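Only one protein chain is missing from this complex, and each of the others stays in its spot.
== chain A ==
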């Protein structure tokens, strides 16, 4: 079997003849010390990782980068509707619910965080999943420079631009609004 041929779930994958044993990525499992495919696709080796990749919507896991919009605010937490997981958009209507607790908003001065000064309803937030959470929601953190609000609309209805990591400016009225901004790439 050549390395460029399709595998089916359950089909054994031959190990590369020379070189070290690869690490297993997605779409591959071991059973009775034999590598087998669990997805339809071509096994590909990237560096030390052998995997069958397939771009499709998947549920969030720990360390996935997610994008979501803020649906609800309370003094203790902000609720997110997660619509993109690891760069793959989820089908409409199949969003996952995430929660940013006040202690997960930023890394410093955690006890002085005010949720209302960090997020507003409708903001699009980039975060990282830190825990599968409880039955209802995934726990998301924005405590990193590149995480936080990436898109927000001002009270005047215009898209705001970030001016510091804690504030955004409305281009129309020039007023500052408080947000936990993500550092632009």
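Note that in this section a residue touches a chain if its C-beta (ideal position, glycine included) is under 8 Å from a C-beta of that chain, and two chains touch if they have at least 3 such contacts; residues count from 1.
The rule is simple: contacts and distances are computed from a predicted model.
Colleague: When you check the chain that is not on display against UniProt, which of "GPI transamidase-like protein component Gpi16", "Ribosomal RNA-processing protein 40", "3' exoribonuclease family, domain 1-domain-containing protein" or "LALA0S06e02894g1_1" does it turn out to be?
Modeller: The record for the missing subunit names the protein "3' exoribonuclease family, domain 1-domain-containing protein".
Colleague: Pick from A:38, A:69 or A:83: which residue touches the chain that isn't shown?
Modeller: That would be A:38, which touches the missing chain.
Colleague: Hey, which of A:9, A:48, A:87 or A:116 is the one touching the hidden chain?
Modeller: Hidden-chain contact among the options goes to A:9.
Colleague: Kindly note down the residues of chain A that lie in touch with the hidden chain.
Modeller: Missing-chain contacts on chain A: residues 6, 8-11, 26-27, 29, 31, 36, 38-41, 54, 56-59, 91, 94-97, 132, 134-135, 138.
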